[in-house]
Every structure is written in C-alpha cells, then in structure tokens.
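Please read through the structure below; I'll follow up with questions.
One protein chain omitted, others in place.
On to subunit A.
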Amino acid sequence: MLSIDRSIIDAIIAHARRDHPDEACGVVAGPLGSDTPVRHIPMDNAARSMTFYEFDSMEHLRVWREMDDRDEEPVVIYHSHTATEAYPSRTDVSFAGEPNAHYLLVSTREPATEEIRSFRIVDGVVTEEPVQIVEPTVDPHAVQSYMFGQSPTTVDYECSPGR
C-alpha cells in the first residue's frame, strides 16, 4: 500500500494538469527505508511528448545526488498518461528501474476526474496496490459523516478490478 499526504497528491495532480497534454513526471523523496513520501520534486519531461516521458539526465543526477546527501530515496516515481488510463504501459514496465519505488500514475484524460493508481514494478511484473490518501488533520469534535472506506483522516482507494 502507498500512504501519501493529500497535499502531495494535490501537487502531483496540479503538475500533471499544468503539463497536459504532454506527460508530466517527477519524484517524491522520503527518508531511506521509511517508505514515506515527503518531498515532492517535479521533474522536466525531457521528451516533451504527449506519449512519452524521460527525466533530463543532468537533472536526474542532481536530484539523485541531493537525495543521497539527505539520506533519502525515491519513494514515489510518478508520471501522467494524458489520453489513456492510469495503468503502466509496456514501455513503463520495460524501463522501470527502481524496484523499491511506488510507481504512481495519474491520468488527465478527464479534466474533472481525479484518476490515480499505484504500482510496484519489479523484474517486469506489475502489481497494483491500494493508495491511502492521508487528509490534513480535522477537528475530531466536528459532526461529520463518512462514506464506507473513509475516515476523518484517510480515503482508501482500492485497486481497480479486472486486472
């Protein structure tokens, strides 16, 4: 499962919408071994394409070194699909080179719908995982009602069926 703050998800979706119809890409770094995404780093898509993304090689080096210096690792690697579903393409699977990362996909095909899914990609095998979005702390005394699968501080997105 990927557990991630609402503010980071909002920033990723905003990045993806901003770059639409080109694909957007980036990283969320977190402390080594914590599996907790903390620091959002939007990256340039060097391919500037609607159907392909690639980190700029010099920015990639700079950001990876910076994470190393701060004892961080890439907890989440994200990119957007701008006309298709948020599911890893064969290209995504072939080039997935960080076995410890959560591969987060955002689809911007529907302007009003938030479509995010998360995957592990190890040795060419894709495994979808649930995403738990942690909402900012709310007043526990406020009277509210919650839908099934939600609590005051989290929203759980189950994996989509049929895969």
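Everything that follows uses one rule, which is that contacts are C-beta pairs under 8 Å (C-beta built on N, C-alpha and C of every residue); 3 or more make two chains touch, one makes a residue touch a chain; residues count from 1.
Going forward, contacts and distances are computed from a predicted model.
Comparing "Anti-sigma factor antagonist", "NitT/TauT family transport system ATP-binding protein", "Molybdopterin synthase sulfur carrier subunit" or "Glycolate dehydrogenase" against the UniProt entry of the hidden chain yields the protein name "Molybdopterin synthase sulfur carrier subunit". Checked against the hidden chain, the listed residues A:19, A:92 or A:115 yield one contact partner: A:92.
Residues 23, 25, 43, 47, 49-55, 57-58, 60-61, 64-65, 77, 79, 81-84, 88-92, 94-100, 123-124 of subunit A touch the missing chain (whole complex, contact as defined above).
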